[in-house]
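Structure first, then comments.
A single protein chain has been removed from this complex, and every other one stays in its place.
Order of writing sets the labels: A, B, C, D and E. Residues in every chain begin at 1.
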Amino acid sequence: MRKPDGTMPLLAPMSQVAGRMAAEIGASLLRHPGPGRGKLMGGVAGVPPGRAVIIGSGTVATAAARVLMGLDARVTVMSRDLARLAYLQEHFGGRIATRVSNPQAVAEEVNGADLAILSVLVPGAAAPHVLSREMVRSMGPGAVIVDVSIDQGGAAETSRPTSHSDPIYVEEGVVHYCVTNMPGAVPQTSTQALTSATLPYIEALADFGIEDAMRRDRALAESLSTHAGRLIRGPVADVFGMQAAPNPFL
Amino acid sequence: MRKPDGTMPLLAPMSQVAGRMAAEIGASLLRHPGPGRGKLMGGVAGVPPGRAVIIGSGTVATAAARVLMGLDARVTVMSRDLARLAYLQEHFGGRIATRVSNPQAVAEEVNGADLAILSVLVPGAAAPHVLSREMVRSMGPGAVIVDVSIDQGGAAETSRPTSHSDPIYVEEGVVHYCVTNMPGAVPQTSTQALTSATLPYIEALADFGIEDAMRRDRALAESLSTHAGRLIRGPVADVFGMQAAPNPFL
Amino acid sequence: MRKPDGTMPLLAPMSQVAGRMAAEIGASLLRHPGPGRGKLMGGVAGVPPGRAVIIGSGTVATAAARVLMGLDARVTVMSRDLARLAYLQEHFGGRIATRVSNPQAVAEEVNGADLAILSVLVPGAAAPHVLSREMVRSMGPGAVIVDVSIDQGGAAETSRPTSHSDPIYVEEGVVHYCVTNMPGAVPQTSTQALTSATLPYIEALADFGIEDAMRRDRALAESLSTHAGRLIRGPVADVFGMQAAPNPFL
Amino acid sequence: MRKPDGTMPLLAPMSQVAGRMAAEIGASLLRHPGPGRGKLMGGVAGVPPGRAVIIGSGTVATAAARVLMGLDARVTVMSRDLARLAYLQEHFGGRIATRVSNPQAVAEEVNGADLAILSVLVPGAAAPHVLSREMVRSMGPGAVIVDVSIDQGGAAETSRPTSHSDPIYVEEGVVHYCVTNMPGAVPQTSTQALTSATLPYIEALADFGIEDAMRRDRALAESLSTHAGRLIRGPVADVFGMQAAPNPFL
Amino acid sequence: MRKPDGTMPLLAPMSQVAGRMAAEIGASLLRHPGPGRGKLMGGVAGVPPGRAVIIGSGTVATAAARVLMGLDARVTVMSRDLARLAYLQEHFGGRIATRVSNPQAVAEEVNGADLAILSVLVPGAAAPHVLSREMVRSMGPGAVIVDVSIDQGGAAETSRPTSHSDPIYVEEGVVHYCVTNMPGAVPQTSTQALTSATLPYIEALADFGIEDAMRRDRALAESLSTHAGRLIRGPVADVFGMQAAPNPFL
Partner (left out) sequence: MRKPDGTMPLLAPMSQVAGRMAAEIGASLLRHPGPGRGKLMGGVAGVPPGRAVIIGSGTVATAAARVLMGLDARVTVMSRDLARLAYLQEHFGGRIATRVSNPQAVAEEVNGADLAILSVLVPGAAAPHVLSREMVRSMGPGAVIVDVSIDQGGAAETSRPTSHSDPIYVEEGVVHYCVTNMPGAVPQTSTQALTSATLPYIEALADFGIEDAMRRDRALAESLSTHAGRLIRGPVADVFGMQAAPNPFL
């Protein structure tokens, strides 16, 4: 479901949860010696903080940046969306650095970094591999990657899906956390957040009936996949090689 | 070792490490459903943040407060040291609340709280039990206690020492993390921090020789326990029921 | 008058004035013992700050939140507009909490709160009663309600309009401030703010003449109620059960 | 009662209360047209904030500065204590200006200012008149003076004590608030703050008995005025032209 | 090139560079005695900061405000765009003042100011003279004007273009810095910023070919001035008194 302004009201709260979790989990894995470096993300007086690179600049990346700043890490947010980087720099002041993303710039930033959070979303497509195996190796032993793009296939060449029961593995010396459906791990917060987002739509359906609710809210109507036994949503039809019937509410 | 102004230069860096870890670990345990509440410390838009109570106002408590603020938690720091609370309030502005600690006030604040960090140091004595069993129960199922005072015996009636290999247990429904020597879990940061703190003293010993170094630095001299085969430090002698010989460097 | 992006350029400055005043007046009433609690909104070292709930998330609510944060109060902003709450949380960081508004959540938050600021705007309709009499009572004696929605009928069951000369009354033990046209109390600031907002339109009317100015600015044209002796604005016509003539400038 | 480091532990909480109140009351009086200017301290978008001058740099002044900053006022803190001004500037960053106090500098700063908060403490002496009648007049009609030094006689030539029941008067066109014992107006906060400060001493008296408590705490002993029917405190004796007996606990 | 939302993606990075430079250069010229006042923009403890006025509220003005705030200057941003001033005030909190721009208000603010940064953009027209010669004189000897609008003819009556090799002149006692193409002075930063902004368009041209790239991106197509030997852009044609051919990609 996508609003006319391009925002995704039901996805946004889950992205905030995932972004905050990604930062907290990254710091936690970095602490544990063995897989991680045995290092505090924020350092202490006289010991400089760790260095974190966030690739992406959407809701997940912004939430992760907030938490990493809060932990006093040194954060660089990388993205191809210059207007969004300008917003983040204006918003977070000098507390983060922003850098336009391209392969060479990514290679320079992740080299020796302590943590990389990957959140690269190409709507309707697999996530691109922004981290090559070589770049992963350049982070050095005990560094950490949290790949939030794993639901779209992962954004590192070395990423493969893991689960909450067995969340991490080490490859090229680097700890990988690639759990799909991350927000499932904080059910209390996720349930509240998701309910908050869906409730207005459920109320609309209850108050006006399905058909009227669809007519009153174009975004709701566009999110409908089937009606009267027929597939009516183009992108879904494309996936199955079918022809979509017209959406009667548009 | 204690400087004339009462600060403890070798202990302070480890206290910073322990305080930061306590906050990060508390948030981490709160996230994990099962023992914890499955809740994000900082909440997300529309879901209010968790509530954390820090008991104590020294280096550990200050470091923990910084990190919890950074995670966007609602933080109350409780202590009997009103001058220190004034400093913290002036320093952290409206981002934390401070409250004078007494049993009734503590009972009110921990009731329903998500996280309690205990850091109560009475020099040369066991930590007082600031949290009774009943107060612990009032936090509710899935709440978290991190007891940094565990090295002095623990500050909750329900605290008992645990280890890095088996760090937590649940009592009265509340997750307890009571690992002794917490900084041992982040060896890279702790080693750098501790080395930074001890190096000037090691250099003094190397540059001037032991005896001259003692004469030049009263704090160093006072920290000496034995000399020429004799016990020369009063408090240590007291513990063993012995008589201390005079310290020749004072 | 409403711009294409939905903002209301002439109303916004008055809403900023009202929001700031609401927070300052709420703190002031809380201070005065007798009706109020004799309590400082921001507390002092060792005495925790008061708790304020703002219902609404528009210009009034944002301005009120700024001032209450500045006074070091504990602030929760409640609204049904999740996207706006996300903006506020990103903007004000961890200094306020946000919570999605529904009757149960509101009941929980106002229970025992020191101050409630009500700013609920449903365009063209009476404000809904977000605070029931029972919720008001639950705030406890000496709490304060500032109802900025009073111009639309008030957002608490217990609200009734008051005036600058007799601004408050006590009901259910709670001080109510329900002055209509709040900005009238700060004429210097309000005049400057309103003049700043209206001047560009007055200049347009002076520079281009009425008709041309209307044609150049659709928002201006849409704000016109009568023309050539005929009522041309739909919503106004509806109120009087009349039929609107077409607006010649659209 | 004064600690060896010069701080006054029982006075400090009341000074925090008075400082916060002074700022809130100053803003409130400025708002009310008639005596005040009908002006919002913090301004709104497009209307610059009011200008406040704080004379003094102790606990009262610092608390007042915090609140005025929080209201988005333009604040200048003036004092002869350059080291304290350096602390405030380091602490509050660029959010306040500091200026060394001398008659010419004060005259320049209060000229046209909206609010002056006076908090000038010369221990054991009447407050100096830092604002002459002419300087008061230069603030212009509807400006506000809150004279927290009124308990020591007032720091403006035009100050005279007022009471909570009749708190203000206008002289030279400027509203004067000169209530003695300001914290009495917020009994809930003041009682909690004062109790927090005095409790440790009461406990010491209860635990050890009066005489032993005096011997254990030099500051407590020095604060004793009479013992065994004899006046033992020098400064008090001086006031009455008497000779003080020796303090048996020193 | 202008996006549908009115932003100018290729111009914005250069405006950020120019705005930051304007503030740094203004502070630098103020420091140097002789032409400047020999004054530190941010003051030190006991010496109040300098006063800066920024006229304009776009990208240049915002970047300049950030840097001047960072230098601890007292900053007032003036503009006719009230909505933008509201954004800036919400964004920068109480650290800047905003004031609606009109001749009288500008005259009041620049009187005695240390620095004026002029950034007034009227698209497709010469910059208006917001500072008259008299206003310039009122700043006083050794004040500084940085006129970023010089590329559109300058926004002060006393402005005339200068170059990087001979950047300043003094008129009415005030130092003028009116270098055209300011970002040329920081080639490393400017090149990176400009490349970041243009690269996506170059990639699109390379990936899809010119014609297809134009069809895929309306903003790109609209920015085309000539095609197949014919002038196709209206505003450019207007300048030369020519008739534009239709743009085949729209």
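Methods note: a contact is a pair of C-beta atoms (placed from the backbone, for glycine too) under 8 Å apart; a residue touches a chain by one contact, two chains touch by 3 or more.
None of the values given here were measured: they were computed from a predicted structure.
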Task: Over the full complex, note down every shown chain the hidden chain is touching.
output: A, B, D, E
- prompt: Which of these, A:V47, A:A61, A:A113 or A:C178, touches the one chain of the complex that we don't see?
  reply: A:V47
Statement: Which of A:Q16, A:T62 or A:T98 touches the missing chain? It is A:T98
- line: For chain B, residues touching the missing partner are 7, 9, 12-13, 16, 62, 66, 70, 91, 192, 196-197, 199-200
Touch list for chain A against the chain that is not drawn: 42-49, 69-74, 76, 82, 85-86, 88-90, 93-95, 97-100
- line: Residues on chain E facing the left-out chain by the touch rule are 12-13, 16-17, 20-21, 24-25, 27-28, 31-33, 37-47, 63, 66-67, 69-72, 185-189, 192-193, 196-197
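Rule of thumb we're sticking to: only the chains that are shown with their structure count from here on.
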- line: Per the C-alpha means, the centres of chain B and chain E lie apart by a whole-Å value of 52
- prompt: Of all the residues in chain C, which ones touch at least 2 other chains?
  reply: 12-13, 16, 42-47, 66, 69-72, 82, 86, 90-91, 93-94, 100, 192, 196-197
